[in-house]
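Read through the structure below, which is laid out as structure tokens, and then see the notes.
For this view, one protein chain was removed and the others were kept in their places.
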Amino acid sequence: MVEPLRVVHYLNQFFGQIGGEEKADAAPRLHQGPLGPGLLLQERLGERGRVVATVICGDNYAAERQETAGEVLALLRGLEFDAFVAGPAFNAGRYGLACGSLCAAVREARGVPCVTGMFAENPAVEQFRRRAYIVRSGSTAREMAQAMEAVTALLLKLAAAPDETGVQAGGLAVSPEADGYFPQGRTVNVVGDRLAAARAVEMLLARVQGRPFHTEIPLPAPGRVPPAPALRELRGACLALVTEGGLVPAGNPDGLVGARASSYRAYSIAGLGSLRAGAYESVHRGFDTSAVNADPNRIVPLDAARQLEAEGVFGKLHETYYVTSGCATWIESSQAMAAGIAAELRRNGVDGVILTAT
Amino acid sequence: MRLELLVHRIRDLRAGAPTRLGGGVLTVDTAALGEALRAAAGIEVRVELARPGESVRLSNVLDLIEPRCKDDAGGAYFAGFHAPLQVAGSGGTHVLEGLAVVETGALRGLIGGVIDLSGAAARLTPFGSLHHVVLETAPRAGMDKTSYAAAIRRAGLEAACLLARACRSAAPDERRTYDLSLTAEGSASSLPAAGADGAPRLPRIAYVCMLHALGDTRESYLYGQRVRDFTPTLLHPNEVLDGAVVSHHYDISPGMKNTTYTFQNHPVIRDLYARHGRDLIFAGVVAANQPVRLEDKECSAFMTARLSAHLLRADGVIITKEGAGAGDYDLMRQCQAHEAMGVRTVLIDNEQINASGIGEMPLIDVTPYAEAMVSTGNVEELVHLPEVARVLGGDTMVNVPGSLRGPLRLESIVIPGANSTLGLTSMATAHV
Partner (left out) sequence: MRCGAAMARELERQGIPTALVATLVSTALTVGANRIVVGTGIQHPLGNPKLSAEEERRQRRRLLECALQSLTTDLQEQRVFEAAAA
């Protein structure tokens, strides 16, 4: 017989039986044992779990103060528990935000399974589904029984899985389809029972015959940022050269990696009129580097830049070039590296960048 | 064109002399084979044997080849590469099924893979359940990666041919026929025409096989020819199944390359064959290059799509790629060019997200036309490999810290075939 799970339950002032809208400013408080919908949760858990405490907080209090999650974590500091349930919040906006943020915070701080439930159109779903398990529920508390059933089932599965994220070798402990929660934006590998080639042929037949099909790689939304303001004039501008082409001094003295880079290097080009063959090499693993090794200016165009600088077409070239390897490099790492480079550029009064990529 | 595979199923593998096949048991004279390969390739080669289920890890894996030879006097195989130039895909071919020749080797610049023959990781790639004749190679002093790779290639192809030739007197377990006429007459006469007997017209499905060529050790060969400066061309599917395409990818991550074995057992071609005449008409194969320059990429896609649309009259095509980021770009250009000519597409690709599986863009490039894609997994996801008793291919690898005996935690990309872009894998993804 396994020990029953010790479960903490979160409710707003209304479900926590403090009061209605007039008590929406109530600060978080702790109650021993289950309350309101917690009785239903306890009934669903049966002998497999015990609702050891209920946290109650007013909707406005939780929605208006970012520090609420920290306060709730503080309330729970001395308490031993194995799982956390919030709500369900159905289509209630403020309650949804509190349930979502608390599930995320407790999961991240205590590493225990956390589950809540919401209606698909609750704005908190989009805000928190990546960080919390949110089970799909009806829109009102009339559907409390089904919602609590789904919440409890998922909670028990997560508690039984060795990995809190719910993914087991050889299969998934939980999935949005089977367990009715909103996908968390994570892609995991699974070994299926059909070859990818056979799935492709099946998908193509469906497509040409006008039958429904589901792509396995949903198209990502394109990234967009507002364009930076143009340079007013070039003659006084300081420009920098940046490359993702992996070009480093021969021998790669600072160990830049050739793929999946998460850091960049900076090398001085002060006093150099061009990059000499043999003095540089590209460590980039994604392309045949022989052409740029034979003439490094083909990837870091120092010779042409110096010429334009000497002719006064632009003000001056920044005396350092920045380099990383853009091979299977994650977008998030790329952004972080660019942010680091941006800070250096600003310190050095650089106005614009020429960034070369393979 | 009619190809008959004379299939010999390998059920067990042993060392002994002479090399022979009896009752499904392949006996290999490893010393004699090693000597023959050293002579053929001019590099050090040692031959080791490994069986599925053993506590063995293969390391520094560069390519896998299924042993084959023709059923003619010479028995030569890999036309235009290891054998004289002749049309592949017709006549008889002996196949040692369930067996792979594994090329291994390490040198600065080469990128090898890891295959487990037992445990959970063995189930991640179809190669985990094969018997293996492992070639442990070493370069001559001062050899560069291009000439070393070429020598390993010679050794691998030679081993595949020698093994098959030594076994071809045995009675095959199965005769598997691939018979397809690509002429308009052939299709029209043997299969229901549009609306005949009220039966719906079967869709014409073609396959676009992109081959990339990004350097001397990063390209596939077609009939022994490089595909760098190459115009997309029609192939009979049998040509691919019968050794016309040889992989020569030695400096690219295992997860991003297609092995020779995979071309020989091409899963898209085999699936289209299996459904031919029943669910679809297999309209043919186009081999397309993946050039370096942007204009050439657009052009290659255009030249390919016109073959699919106007010569093969395809309603739909499956498109596959080789290589990583630039390969995604080529895949998208092909998708766009085909869709623009009214040919529906499905693309097979693996994803490059990161170890967590949470990331903004799983592919290097996309087009809005790419609404139907099959995923062979996130190549960055981490895989746990347990400690094993024996490692073949070298106890260390450039990109793996520590001893290869394990336990190890590696990205899926290091396992050949796990995320096959030709679709010879059961790997898929779930969005959780």
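As written, the chains take the letters A and B, and residue 1 is the first residue of each chain.
Convention: a residue touches a chain if its C-beta (ideal position, glycine included) is under 8 Å from a C-beta of that chain, and two chains touch if they have at least 3 such contacts.
The model shown is predicted, which means the values in this text are computed figures rather than measured ones.
The chain left out touches which of the shown chains?
A, B
Determine which one of A:L39, A:A206 or A:I331 touches the chain that has been left out.
Only one of A:L39, A:A206 or A:I331 touches the chain omitted from view, namely A:I331.
With the missing chain put back, one of B:L280, B:A326 or B:L408 would touch it. Which one?
B:A326
Considering the whole complex, which of A:A27, A:A74, A:A178 or A:A291 touches the chain not shown?
For the chain that is not drawn, the touching residue is A:A291.
In the full complex, which bits of chain A touch the chain not displayed? Write them out.
That gives, for chain A, the contact residues 220, 222-234, 237, 239, 242-245, 261, 286-292, 294-295, 297-299, 301, 303-305, 307-308, 313-314, 324-327, 329, 331, 333-335, 337-339, 341-342, 345-346, 350-358.
Take the complete complex as the reference. Which residues in chain B touch the chain that isn't displayed?
That gives, for chain B, the contact residues 214, 292-294, 325-326, 328-329, 332-333, 361, 364-367.
Following the convention adopted for this analysis, only the chains that are shown with their structure count from here on.
Approximately how many whole Å separate the CA-defined centres of chain A and chain B?
So the centroids are 35 Å from each other.
In the complex formed with chain B, which residues of chain A make contact?
Residue list for chain A touching chain B: 130, 166-167, 169-170, 172, 174-176, 183-201, 203-205, 207-209, 213, 215-220, 223, 259-260, 285-288, 290, 327-328, 330-332, 358.
In the complex, go through chain B and note every residue touching chain A.
Result: residues 111, 120, 123-124, 203, 205, 214-216, 218, 251-253, 267-268, 270-272, 275, 279-280, 292, 315-318, 324-326, 344-346, 348-349, 351-354, 356-363, 366, 368, 370-381, 384, 412, 420, 422-432 of chain B touch chain A.
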